[in-house]
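Only a single protein chain was left out; the remaining protein chains are all shown in position.
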Amino acid sequence: MREPTWFSWTRRIGLTVLAVFAGLPIWVMVTSALKPLGDVQGDFRWFPTQLTVQPFFDMWHTIPLAEYFVNSIVVSTVASLASVGVALLAAYAVSRYRFHGRQTFSIVVLSTQMFPGILFLLPLFVIFVNLSQATGINLYQSRLGLIITYMTFTLPFAIWMLAGYLDSVPRELDEAAKVDGAGPLGAFVRVVIPVAMPGIVAVTIYAFMTSWGEVLFASVLTNESTRTLAVGLQGYATQNNVYWNQIMAASLTVSVPVVIGFLLLQRYLVAGLTAGSVK
Amino acid sequence: MHRFSLGPRKLLGLFMTAAVIAAACGGAATTTAPVVSAPVVSAPAVSAPAASAAPTAAGAETTLTYWASNQGTSLENDKQVLTPELDKFTQQTGIKVNLEVVPWSDLLNRILAATTSGQGPDVLNIGNTWSASLQATGAFTQFDDATMNQIGGKDRFLAGSLSATGAAGKPPTAVPLYSLAYGLYYNKAQFAAAGITQPPTTWGEFVADAKKLTTPQHWGLSLECGSISENVHSAFTLSQQQGGAFFDDSGKPTFNTPQNIAAIKQYIDFMQSDKIVNPSNAEYSNGTEALSDFAKGKSSMMIWQAASGSLAQLGMNAADIGVAALPLPDQMPAGGKKVTSMVAGINLAVFNSSKNKDAALQFVKFMTSTPEQEILNKTYGSLPSVSEAYSDPAFQTPAVQLFKNILATSAAPLPAVAQESQFETLIGTAMKNMFADAASGKAVGDSEISSQLAAAQQQLAP
Partner (left out) sequence: MVGTVQLDRPPPRKRRPRRELLPYFLLLPAVVLELLIHVVPMLVGVGISFLRLTQFYLRNWSSAPAAGFDNYRLALDFNQAAGEALLHSFLVTLGFTVLVLGFSWMFGLAAAVFTQRSFRGRGLIRTVFLIPYALPVFASVIMWSFMFQRDTGIVNHVLIDQLHLADQRPFWLIGQNSFYSLVIVEVWRSWPFAFLMLTAGMQSIPQDLYEAAAMDGAGVFAQIRWVTMPMLKSVNRVLLIVLFLWTFLEFTVPYVLFGKSAPEQADLISMHIYQNSFVTWNFGTGSAMSVLLLIFLLVVTVGYLAVSSRGSDNA
């Protein structure tokens, strides 16, 4: 059925308003990235008169931007994939099984989201130092320590959200797969996961972005060579000056791959994987 | 529409691969090679978590870990400045130095983590206002007379800088490395255009000059009113001039006194009754806005630490930059001190848990030696903290002489108590709120200031 006209218009206007809301600061960032330093905090103009691409060149030298970028990509990718993997298993258990301790587990896991991060920081650092001394694996200045930390940070939400998405996948699908002879895990992987793929993609994006943007723990758990972008960008604020234009230029540049990733991934956010499957 | 035929095995495989990649990434904790060709600096060993190498006999291979703060135009710049000096040190003593430049946003967090866990560098830079608080942790080597003699003796240092190295009555917990002070920057061209020939020396002249320079489009003074540290530094200086103090000799807080109220009122009056400061300055909080206004000629004066480098980067004409000491009251109040700046600067500290104390002290001696002080402070635009270094012609310019005089004669250290950072946060925030009130037209008088100071003191934990 075609949508009513009034709804079409509401839709267009609504989308435009939201797009402007989302996009306006980005436009300001772009113009700021192209201004000489003195003008960034100057009077606002929609189209600035003096433009320069110098910030896009200088930004690679003020901080080791490329190195930080690689660190961030590695840490975020591994942490998000690992987190979603672990979370899927746990979410399947929570969603499909009624076992002792299910409620406790869920609440305890959720309660970790209720504590300000600063409180975890020092105890966690001490734990990592002790573990490193015991096992010989460097956890507190390496990417590994950061990956484990981020993986765990994103687990609670990932588990809860995936359990929510899995809950909305009808049990009949599991049953149908089992009738076809698959075991419980087989049913899960072959049938349920593809149907829940939009949710899985969304949660992976969440896990990636959380790791990408985390600052507090990265500042303590990394050294120069393992530092991530979120922390590293603050290096543009030096003792003598803050290179606003380079900050904007760097932020836009490092976001390009992420946005391209979104563009590619959002085709998984499609309907129809359930349509007609329950017959 | 894709059919994802991931069997359980494939899923497990994916997970394992991620785990393996994660483990592989963990091993990559190597430091980047120094920019300048130099003897290879050993990376912190991946397997042994101890940040400092095992204790060795003198002359054998020792490696120190040094956390430098950001003093230059960028982290890379700091590395480029320091690496040749560190190489010199290695040539002289055979001790290698593993340098890491830590941005200011991270430094305190990392010091905290290092203090808590015992895993940290051997030598590090600290902000001098942190000295008393860090001293209280007991994690840093005290520079008693014996230790001081090891690095060349106490008397080499500027008295002003040395006063900001620890709690009163206790030995220094760090030695001064780079020194800084506040000055009154003024725009020579705008002063000349307004017919003012000399920078003001008293507050009366100051306000009169600023009023002359203030027009509907232009302001006589720009202040970073939203910045906690700028507020509290100015409040401190003005309070000293009034004869006030925020802590008494025994370390008890004395916030709510008439002298402190007078000092803060004077500062807020610049905006509210003298009207020489743009009310919009109440929002300026990122530490660069007042500087930027001055650089662009929107204001004629500002109170800042060494700023010529930043001003040049913002496009200000060097010939227009003038600097003078902060004015004094027309008539010094009873007990008032002729203080025009707090003692600002960076200190060098040694971690008590360091396994290479002797090597670390040698490094401290090197960094505070006269030639190094001359080289580093010249590059960074700060002031040497040892008096001998001032004989270098680079420090003979009028601006540097001015700051040196300020440091030597009219600078005082912030209260050297363990609650120093609490004091800064409470007073600075209270002043920010007062400026916000003044900017929106609410009167901020003595009683308002008094109640804010009393509330701040109440929140000071013992």
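As written, the chain order gives the labels A and B, with residue 1 at the start of each chain.
Assume a contact is a pair of C-beta atoms (placed from the backbone, for glycine too) under 8 Å apart; a residue touches a chain by one contact, two chains touch by 3 or more.
Model, not experiment: these values are computed from the prediction.
J.: Based on the whole complex, identify which of A:Ile26, A:Val53 or A:Ala66 touches the chain you can't see.
T.: Considering the complete complex, A:Ile26 is the one touching the chain left out.
J.: Thinking of the whole complex, not just what is shown, which of B:Gln150, B:Thr201, B:Thr254 or B:Ser280 touches the missing chain?
T.: B:Ser280
J.: Which listed residue (B:Thr254, B:Thr370 or B:Ser421) would be found touching the missing chain in the intact complex?
T.: Touching the chain that is not displayed is residue B:Ser421.
J.: List the chain B residues touching the unshown chain?
T.: These residues touch the chain not displayed: 112, 115-116, 118, 133-134, 136-139, 226-228, 278-280, 282-283, 285-287, 418-419, 421-422, 425, 428-429, 432-433, 435-436, 439-440, 455-456, 458-459, 461.
J.: Considering the whole complex rather than only what is displayed, give the residues of chain A touching the chain that is not shown.
T.: Within chain A, the residues touching the omitted chain are 1, 3-4, 7, 11, 14-15, 18-19, 21-26, 28-29, 32, 40-44, 86-87, 89-90, 92-94, 97, 99, 102, 105, 107-120, 122-124, 127, 148-149, 151-153, 155-157, 159-161, 163-165, 167-169, 184, 195-196, 198-199, 201-202, 205-206, 209, 212-213, 215, 229-230, 233-234, 244, 247-248, 250-252, 254-255, 258-259, 262-263, 266-267, 269-276, 278.
Basically, only the chains that are shown with their structure count from here on.
J.: Return the distance between the CA-based centres of chain A and chain B, expressed in whole Å.
T.: Chain centroid spacing, chain A to chain B, equals 35 Å.
J.: Where on chain B does chain A make contact in their complex?
T.: 1, 3-8, 11, 14-15, 18-19, 21-23, 25-32, 44, 46-49, 69-76, 100-101, 103-106, 109-110, 112-113, 116-119, 286-289, 292, 295-296, 309-310, 313-315, 381
J.: Flag every residue of chain A that touches chain B in the complex, lowest number first.
T.: 36-38, 41-42, 61-64, 67, 74-75, 78, 81-82, 85-86, 121-122, 125-126, 129, 132-133, 136-145, 147-148, 185-186, 189-190, 193-194, 197, 216, 219-220, 223-226, 231, 234-242, 270, 272-273
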